[in-house]
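One protein chain is absent from this view; the other protein chains keep their places.
Let's look at chain A:
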Amino acid sequence: MKTTLIAALLLAAPLPALADKLDDLKEAGTARIAIGNEPPFTAIGADGKVSGAAPDVARAVFAALGVADLEASILDYGAMIPSLQAGRVDAITAGLFMKPERCDAVAYSEPILCDAEALLLPKGNPKGFKSYADFANDPEARLGAPGGGTEEKLALDAGVPRDRLVVVPDAQSGLKMVQDGRIDAYSLPVLSLNDLLAKSGDASLEVVAPVQGAPVYCDGAAFNKRDTALRDAFDVELAKLKESGEFARIIEPYGFSAEAAISTNREALCAQQ
């Protein structure tokens, strides 16, 4: 009896405080978001301004909700969900693709940005890499990917052993490591690698896309599981944004397809292995 009472108290206690999360954000005037500094998903300009498709959509939706400002922190992909759970950020808007285990850990909005996976490697693809399984089968091949990212998981699932799967801290390091020959290829979503390659201006590299056998993923804004009310409010405004065509005007200049995000939904993406 006593334990049930305690359990009931524990369950009930946090709810009233968190139900008005949106009011808290409105009062503060800023929402804290996690980003990855991986253009075109997320970017920080030379002037320190946060841009990229994901924060731009989030800014538009939060503005419609009455939260004027965004405060971004750059985090490792793997550290984003723990930070959200620990209450260090209010939302993740970073191109963190929906996957079943992530959907279990956070409350995703409806899909926002969709992209396939790609490989950055020396021009002409001398070793003929087409899929993650190719890296598993070649005992010498070394693949780089961000720690805790979708690519790392796909590569591990394809059988690439841990010691040949190099955890690369950021995109610039990944590019440098391919140039230096430390890794045979670096894997990120297509648009990220295209952006990285264009900025580097390195004619000795190329992007192979899409990676065979890797599905197309979509991200959404991710919220703490306790903040589903905020997530639902976000979804309502996001739907309006998609409806009005404003959504396409924000993300298409970055190279993303608005149609891809509109034609699918959270349930389908969360079920996709």
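What to note about this one:
We adopt the following convention: a residue touches a chain if its C-beta (ideal position, glycine included) is under 8 Å from a C-beta of that chain, and two chains touch if they have at least 3 such contacts; residues count from 1.
Simple rule for what comes next: contacts and distances are computed from a predicted model.
With the options "NADH-quinone oxidoreductase subunit F", "Protein FixC", "Putative amino-acid permease protein YxeN" or "Acetolactate synthase small subunit" in hand, the undepicted chain maps to the protein name "Putative amino-acid permease protein YxeN" (source: UniProt). Looking at A:141, A:167 or A:239, the residue that reaches the missing chain in the full complex is A:167. Summary of contacts with the chain left out: across A:74, A:105, A:141 or A:216, the touching residue is A:105.
Across A:66, A:148, A:210 or A:255, the residue that sits in touch with the chain not pictured is A:148. The chain that is not drawn here is touched, among residues A:176, A:226 or A:240, by A:176.
Against the chain not displayed here, chain A makes contact via residues 76-79, 81-82, 85, 105, 147-148, 152-153, 162-163, 166-169, 173, 176-177, 179-182.
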